[in-house]
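The block underneath contains the structure these notes are about, expressed in structure tokens.
Note that one protein chain is taken out, while the other chains of the complex remain in position.
In order of appearance the chains are A and B, and numbering begins at 1 in each one.
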Amino acid sequence: MGRYVIRRLLQMIPVFIGSTFLIFFMVYALGDPVAALFGDRAPDPATAARIRADLHLNDPLWKQYLLYMGNIFRGDFGTAFNGQPVTELLRSAYPITIRLTIVAILFEIVIGITLGVVTGMKRGRPIDTGALLLTLIVVSIPTFVIGYVLQYLFGVKLKWVSPSVSPSAPFNELILPGLVLALVSLAYVTRLTRTSVAENTRADYVRTAVAKGLPRRRVVVRHLLRNSLIPVVTFIGTDIGALMGGAIVTERIYNIHGVGFQLYQGILRNNAPTVVGFVTILVLVFLLANLLVDLLYAVLDPRIRYA
Amino acid sequence: MPEPQNPFDDGRQAVAPGGGAGGGFDLAAEEAGTLDKVPGQGGGGDLSEKPRSLWSDAWRDLRRNPIFIISALIILFLIFISLWPGVLASQDPLQADLSKAQQGSGPGHPFGYDQQGRDVYTRVIYGARASVTVGVCATLGVVILGSALGGLAGYFGGWWDAILSRISDVFFGIPVILGGLVFLSVITNSTVWPVVGFMILLGWPQIARIARGSVITAKQNDYVQAARALGAGNKRILLRHIAPNALAPVIVVGTIALGTYISLEATLSYLGVGLRPPTVSWGIDISDASSQIRNAPHMLLWPAGALSLTVLAFIMLGDAVRDALDPKLR
């Protein structure tokens, strides 16, 4: 087990190099960022050349990449175009986004799994149909609309919450944005749980457990749920990255200055240091999340073992 | 309780591999060898039929399932309007009369007008082609590629797993917006295919991980150990014993993803790299309508309703197929 974990941690090195290079290359492929700095005005060639030289944009790609990596190992992630060091952006954006993600995942786990178990055991009943309708709504109505409508309802009409999140973004202000962020994933978690539960309610070991006279609650939690959770856990693991990097719409609606927002800005402005810095950390988060998921497999299903 | 017909359900096939429900997985049938030719003897029913495979069983089940019939009818309808939109809508989806912008329904215009003064009903009908094509093709591509790679990683483990999983991690890391701007902005004359290809490129890792997880669980089952003990090859074990049992989560994720791909197409268009006018799609109309939600909710309601109907049809289809494949539910 320990060796397995160490091996997985070592695998992070090639992934780190591969993804930084890929992203670096992609931002490079986006094109020259300098012209946009001048707004609706043609850059004067001398100033533009000066800025390009300062950013090493005239060097070949591999040289730019090596230069960048060299700096990273010295803890220097480069500078965003507004003059802020990327490390500063990382430090301010990641804690906020991680809190937002935690809220979203808690919603997925608590609401999604509960709803999944209930609908899985009561297939075809009104609650099952209701959950299906909710699924259709969150899939077909854009997050922007749901987010805005909830913001308007709770923030302006009812005045329960502030429509926007303050710069420090404490947990209590992230409940509504977290819910909005989790909605589409909730649909997945609910239906995945529902399917697994429906399958397993008919499994022999559940029948046995019921026949043994175990309390219903214990059967559901210890036997039914535990064996139904593997696809759900896998999904949530893959979702962590999507939630962290892809919360652009939610972050915009609630004015959260998190990873999605910074990444979006960096991409639009072709700013390689910002994009590579943020994505690199994201990839590391995926790797840890996936490792965690694989270890949870072994907890949930004792037959699975890692050498 | 009908007697078990499922080759995966218990230890029976370890005792009599060719017996029970026989059959197995269609894909494997070609090279399955002699074992398959042993006639099935399970379950009452038409003995005159060919040996009953898992798939023919499933098909028999499906045909009797009202949920399947409804979903199939909806899907046939969607295919119909995708191919011949002019049958149901006589107007031009591009014809705009700005003076009627955002007006509600009127005679001959049951769904009202959009922001540009175009007929919403006509656009919903004409939007089906692009949206259904993107949704279905992207989902199929993602499911096939993702479950193949994920299944291999989960089944073989070790280096296979390490390499495939780490590649998928790198792909996970590509932000959709960056990928869209890089891969799609070079293609100026957009048909749906670059968009579909892009979605497959970025979408497969998720299905791959789901499939991998399912396969890791499924391969622990006794019948798999048994099959292996009996000398079944990897291919046979994977396709016949593991795949049908690992398919459920993939179907669930795939059917919901179908809807999200149709929406993602709109996100790409919004970013300026997706489908372009004069192409009409639900996604573009939904995205255009989103900002007008306070002023003209009808602009959102109809294309979103059409998208919901499509997702509903495929979720129902997925449920029906999954149930048909699961002998425990018979």
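By definition in this document, a contact is a pair of C-beta atoms (placed from the backbone, for glycine too) under 8 Å apart; a residue touches a chain by one contact, two chains touch by 3 or more.
Basically, contacts and distances are computed from a predicted model.
Of the candidates "Cell shape-determining protein MreC", "Multisubunit sodium/proton antiporter, MrpC subunit", "Oligopeptide transport system substrate-binding protein" or "Amino acid/amide ABC transporter membrane protein 2 (HAAT family)", the chain left out of this view carries the UniProt protein name "Oligopeptide transport system substrate-binding protein".
Displayed chains that the missing chain touches over the full complex: A, B (touch as defined at the top). Within the full complex, the residue among A:Gly39, A:Pro60 or A:Pro126 touching the omitted chain is A:Gly39. Shown as candidates are A:Asn71, A:Thr114, A:Thr129 or A:Ser166; the residue that touches the absent chain is A:Ser166. Take subunit B: the residues that touch the chain left off the picture are 92, 94-99, 101, 115-117, 180-181, 185, 188, 270-273, 276-278, 288, 291-295. If you put the missing chain back, the residues of subunit A touching it would be 1-2, 5, 30-33, 35-51, 54, 81-84, 88-89, 91-92, 94-96, 98-99, 102, 148, 151-152, 155-156, 159, 162-164, 166-170, 251-257, 261, 265, 267-270, 288-289, 291-292, 295-296, 298-299, 302, 305.
Simple rule for what comes next: only the chains that are shown with their structure count from here on.
Per-chain CA centroids place subunit A at a distance of 23 Å from subunit B. Those residues of subunit A that touch subunit B in the shared complex are 7, 11, 14-15, 18-19, 22-23, 26-27, 29-30, 132, 135-137, 139-142, 144-145, 148-149, 184, 187-188, 191-192, 195-196, 198-199, 202-203, 230-231, 233-235, 237-238, 241-242, 245-246, 248, 263-264, 267, 275, 279, 282-283, 286-287, 290, 293, 297, 301, 303-304. Looking at the complex, you find that subunit B touches subunit A at residues 162, 165-166, 169-170, 172-179, 181-182, 205-206, 209-210, 212-214, 216-217, 220, 248-249, 252-253, 256, 259-260, 263, 266, 286-287, 290-291, 293, 300, 304-305, 307-308, 311-312, 315, 322, 326, 328-329.
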